[in-house]
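Have a look at the structure below, then the notes.
For this depiction, one protein chain was excluded, whereas all remaining protein chains were kept in their positions.
Naming follows writing order (A, B and C), and every chain is counted from residue 1.
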Amino acid sequence: EKKQITVRALLFAHARELAGGVSEVSLHIDDGWTTAQCLENILTRFPALKSLASCLTLALNDNYVDKNAPPMLVKDGDELALIPPISGG
Amino acid sequence: EKKQITVRALLFAHARELAGGVSEVSLHIDDGWTTAQCLENILTRFPALKSLASCLTLALNDNYVDKNAPPMLVKDGDELALIPPISGG
Amino acid sequence: MASADGKVVEEEGVEDDVVEIKEKPLDIMRYMDAVRDSSAGAIATFSGTTRDTFEGQEVLELRYEAYETMAYRELRKICQAARERWELKRMAVAHRTGVVPTGQESVFIAVSSIHRQDALKACQFVIDEIKASVPIWKKEIYNNGESWKQNSEFLTRNTT
Partner (left out) sequence: MASADGKVVEEEGVEDDVVEIKEKPLDIMRYMDAVRDSSAGAIATFSGTTRDTFEGQEVLELRYEAYETMAYRELRKICQAARERWELKRMAVAHRTGVVPTGQESVFIAVSSIHRQDALKACQFVIDEIKASVPIWKKEIYNNGESWKQNSEFLTRNTT
């Protein structure tokens, strides 16, 4: 059987609002998941987020996840952030 | 005989210092002089200014005199400034 | 480190760059003095100020929020990238969060250099990069609704 890991997912701005104000979710998942699988899991738990899904960028441990790079695995204790289009400055 | 006019000449910065601190000169001259003739007259009165002559730009009534334009006549009451290379900013 | 004057997070990046994300009004003169250097000949600054209208609609209020740890990291990366491109003396970059009244600074950048071209170009670079990469969000509140804004600089960079 697979080892279980925990990943902290952070929801900001529009994503947090669509998730009903939830800013943080703990994902208890199988070891070996990718960042994209984590996002799918979150979208299943918060269907309202799907309207924003195509505009979401992910960040793993404070670094953007390159959408064009090979799938990236998450590790136990990682912090995964859902980044809606930014608007700072 | 020619009508006499008066032109006020202003000396700034390095030019003023080379003229022994003189910041203003009244030129009582014949009507029909050009700005270049006025400068020649000032250089004759303050020979120490000759070392700066090739770097001097003239301004007539707060406007630069274009060195490449046709000679410009001065009028009675005009203000002619000797502008050494500027260094503001 | 936390400063004495309330809810302020302040950190010093590489090369003593001042990088701040805070909920209070930005103290412009403090940042200008932080980059002032008697061996520098130039200070360039950029202020992003909040506008009171968007496409003709009155903006009642603006709210900013940041993913702070990552935003600090991105801001410091931007300062470092600017230093690699131009010869700079000191840099200060600050972004305000929370409610920002219209006409006030949401972001402030100050850069000093020996020669003015370096400070001017770096200042432009830093604001362009902030718009493209620092995880901070702005929401505009109108009479009849509200809207999360999107920077075109971010969308351009993140479109495949």
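Everything below uses one rule, namely that contacts are C-beta pairs under 8 Å (C-beta built on N, C-alpha and C of every residue); 3 or more make two chains touch, one makes a residue touch a chain.
In this text the structure is predicted, and so the values were computed from the model without any measurement.
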| item | value |
| --- | --- |
| Visible chains in contact with the missing one | B, C |
| Listed residues C:Ser47, C:Thr69 or C:Gln150, member touching the removed chain | C:Ser47 |
| Option from C:Val19, C:Leu75 or C:Ile127 whose C-beta touches the chain left out | C:Ile127 |
| Absent chain, residues of chain B that touch it | 10, 12-14, 55, 57, 59, 62-64, 67-68, 81, 83-89 |
| Interface with the unshown chain - residue positions in chain C | 28-29, 32, 36-53, 102-103, 105, 112, 114, 116, 119-120, 123-124, 127 |
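Here, only the chains that are shown with their structure count from here on.
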| item | value |
| --- | --- |
| Centre-of-Cα separation between chain C and chain A, whole angstrom | 26 |
| Geometric centre distance via CA averages, chain B-chain A, whole Å | 74 |
| Whole-Å gap separating chain B and chain C, where each centre is the average of the chain's CA atoms | 50 |
| Residues of chain C whose C-beta touches two or more other chains | none |
